[in-house]
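Note that this complex is displayed minus one protein chain, with the remaining chains in position.
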């Protein structure tokens, strides 16, 4: 067994049990997808990045990281390019909702009371909310009323100071960041072997009308699949992002989750 | 991008597309669980092992390995100790069925026609069968009639010659192998850092009556969670298992899946 | 029968049939909710407003307006105050998805090929996307491949020029507009009898951390239920909003939907 | 806000809350459909009529009327002509059941304990029963055991004396009243602008064999879609119906629902 | 194998196949329940009676009888006494719908094109309709468009002449026949050993208000569970019923189902 791992599934069950049974150890669930991320990045960016943020937060908090959700909700055109790309492999909404509901119910059975969903794929957001709501409803039916679930997407912790450094020519919004500077910089810093920046396609930012169409018009999405150009991504920007997001996430969970002592004292 | 990876999600989408669009590349989906495996092994044994067998088969066949299913069906007492252990984190049957159905439908959309489920958790078996059946039904509705899905559990490829070497004192059946010699030997060979053989609990093989009870009687399961003792596990036995199963799986897939040339010739 | 009504359900079926059977008439479905909107507005604001925008667009386009969806998805704290308010009456995600799927399938059976969802409740958005995706999938299975669905939320058509007029002191974002200047101004203009501006509670804009918590902290939401103060709402601002959104929606649908002549010519 | 409205969704939430929180105020849910009603009537007859009966009963009882269900279960040939007519827009059974279950659960969360479903579309009946049963089951799981739900279809309150006046030439049964004298008379009285009696098709009463066939034989249904002729409908008969049904419904709810005083006294 | 059995499940598969593969052989599915039928009758009356009518019709038509559905939808108070009686064992609506959908889809796979549901439990009616509708939808998706399903409840074939003989003191309606003269007479004729007429409770006909209440008022139902007294039941009346219903059902199916010759000729 690796020393001091924060990955719950790397532990034998007795050790896991000793960590979670009193409910004081936060458990973080990375929520990703298998989704195209342009010509220069692999398709599990949305698994790798939230797993890393979950790992860092777990270390900061004394928490654990659960196995990631490796498939996510359908890519939407204006946030992920659209689900019509080869490689993008998505679940129906209810499949995702049901699986998350089940996992939360199981973690609560083990004793966990402080759960954090670390989301890496924007389109998962509402189905995560529904999965949590249904899980808490069922837990209430079963007499468990004290489970708290925090949901966060790591990019929401990038503050204005960081944005100014990351996008000196102006920031165009998270909505078209798919495969762009944010994700690419983080991958360059964390998994450089998985990035081929020379294959990245430079293109003007995607521009969408204020509505959606189904089936989508493929030509609304840049042919590469990214919604803004990754050309300005650097590992140094990745450091800035890692720093600001890790600090933000850790602070949020310190606020929301009770430290062990206070749990013990109740 | 790592050279020559077989992991589909490590590829950018254009490369993935070029591999799968004509349907000649087999894609293998590891199907695991988060489940207790005794005091000496981590809880994602059933993800790690089928992922490794999938990787080896993919290399042998020129195939790809999809992201694993990291949560599985509920542990049953007589094959996995029972779902009441802390740490064991399982899905309802329908959640698993729906997610697998979705993923198969997506892979078929990409062009895949040769899919293999590499199962590492016995209890998944019937829900995998149902997920495939529902997926093929929907694909048929959508006019796709040529998807073939092979399902296998790696231990089914252990032959009598290997059993004689692995269990010189007699083999008691796969049903009580949970956390025993088979899995432990493979883990010792592949992930020795994740095994603490000194923490393994030696105990007589579990013995169950010819029926099941719900809720289970916890005392039917050895307290450690394993159903037979792992004490005789060795990395050398792991080599035997790796060899016989990899050969068997590769041969099976060579038989069932069309090589690229024959596809191109059609 | 009222002369020249655009409301589909006010027509006898033969007249409806003559309008929709060739697929050239757009049909617009208002999608709302029963949700608290502060002390000064009724709970069906999200039904009334999209119904009115649908009516105006239908008149401009020669389209029809379907009966509204009167209940919507669960109010989320950072966009609608949270689902814990008395009066807010919401559906589970799958209920909404299923009902929308059914209605789209039925409209397609009648001959409709150009469907627009006019959304008035932010939280519906993703479940609308899922309902459409499942409906199009089933229509494809049934051999119908030419249905197009446009989804829009009316506020997305407010342009910068309008924002400058509406929020001279600065715009804080749509996310906290719940029950604020936008909705209240529109209601003052369209349904003044349903607004009691004197009961509106003035408060600073809601400010949320960059994550969500379930169950929500009620004290994150202003006690009135609105997320920004409606005090600066006026009927005149309502006129600005009606104008810019109606023009934008009509233009979008002119772009996306084929006029009758082009349909007949095919 | 309109003075003295009985429509719950026209109230701001604080007023709604003050009315329902102690459970003494009945809340009535109109349950309709979008369904063809012959050449002379619009397709939302089954929404308009139960909404009006709900309104009258709410006024008599001091109750509230919830937003209507605007889409209903599939029209059956022998009671509504069949679901094959253009315009008829129906939900699958489970969609209806789920949505009603959700709404009842929400109303109970607000404090409501006295709920009445006022049905205007015969085919809804059994799915309403199922929705209520599932809602009460879930409420019981959640510890709420005192919700009472009354279900009624307004025509069931027409007594023999009224029938004698309405059908002097003999009454042929409610089953073939679809689009006939009953509904047309009520519409003539309440919404004369929505009725074009001159377009009504006179025909002999529909006559069906004692079984059903799927897919239906369209020629079993009169081509107009009505099952009996509306020619003898009059606004005066509408008055008779309004009177007898309103009295009957109010009396029933007085019997079943506890007046506020008795609630307060408990 | 019994000579000339009409029960499909008593046949080996090759013989079944030869009967059904060209679609000319009607297959009849008895649809029952496990439901209290008073103090004098067993709880599977609603399985036994439709099975017998199906058997007779199958013999007359050269058809086959499928295994019965042994559990049905929830007993409703005004037609079956209510689901609160011990012994009454009912399915949720969706369970029934799904199972029937599956069975129809399977029979169509075998070649069957002429299916009759012979219902013995009133409350099943609407869920049967839904199951058929969903099955035909799925069959259409699969390219099968020529399946015809007839649904009948045997009592609907009792004509006025028979009613006059059965109820010389006046007929009060099928709605309160639960456990009364109709069912008891048929059971006395067909399964006299299963009837204990001496235990039958004589009581005035049940009388219900024109609405339903959930949870039901148990005291609305006669304590015995029957809704009208069975005291006037006789085996002779059973003969009358058997005769009129068998003739009616056979005639209906002769009308709806194509004889073998006409099938062969197509």
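By letter and in written order, the chains are A, B, C, D and E; residue numbering begins at 1 in each of them.
Just so it is clear, contacts are C-beta pairs under 8 Å (C-beta built on N, C-alpha and C of every residue); 3 or more make two chains touch, one makes a residue touch a chain.
Bear in mind that the values here come from a model prediction, so they are computed numbers and not experimental data.
A.B. asks: Of the residues B:74, B:105, B:121 or B:189, I need the one that contacts the missing chain.
C.D. replies: Missing-chain contact among the listed residues: B:74.
A.B. asks: Given the contact definition stated above, which residue among E:38, E:63 or E:215 touches the chain not shown here?
C.D. replies: Of the candidates E:38, E:63 or E:215, E:38 is in touch with the missing chain.
A.B. asks: Residues on chain E that touch the omitted chain in the whole complex?
C.D. replies: Where chain E meets the chain not shown: residues 1-2, 8-14, 16-17, 20-21, 34, 36-44, 47, 66-71, 85-92, 94-96, 98-99, 101-103, 106-107, 109-111, 193-196, 199, 225.
A.B. asks: Which chain D residues touch the hidden chain?
C.D. replies: Within chain D, the residues touching the omitted chain are 137, 140-141.
A.B. asks: Please identify, in ascending order, the residues of chain A that touch the omitted chain?
C.D. replies: Against the missing chain, chain A presents residues 138, 141-142.
In the analysis below, only the chains that are shown with their structure count from here on.
A.B. asks: More contacting C-beta pairs: B-C or A-B?
C.D. replies: A-B
A.B. asks: Sharing over half of the contact pairs with A-C by residue number is what counts; pick that pair out of C-E, D-E or C-D.
C.D. replies: D-E
A.B. asks: Can you give the whole-Å distance between the Cα centres of chain A and chain B?
C.D. replies: Roughly 26 Å separates the two chain centres.
A.B. asks: Hey, how far is the Cα centre of chain B from the one of chain E, in Å?
C.D. replies: Result: the chain centres lie 47 Å from each other.
A.B. asks: Residue numbers in chain D touching 2 or more other chains?
C.D. replies: In chain D, 92, 94 touch at least two other chains.
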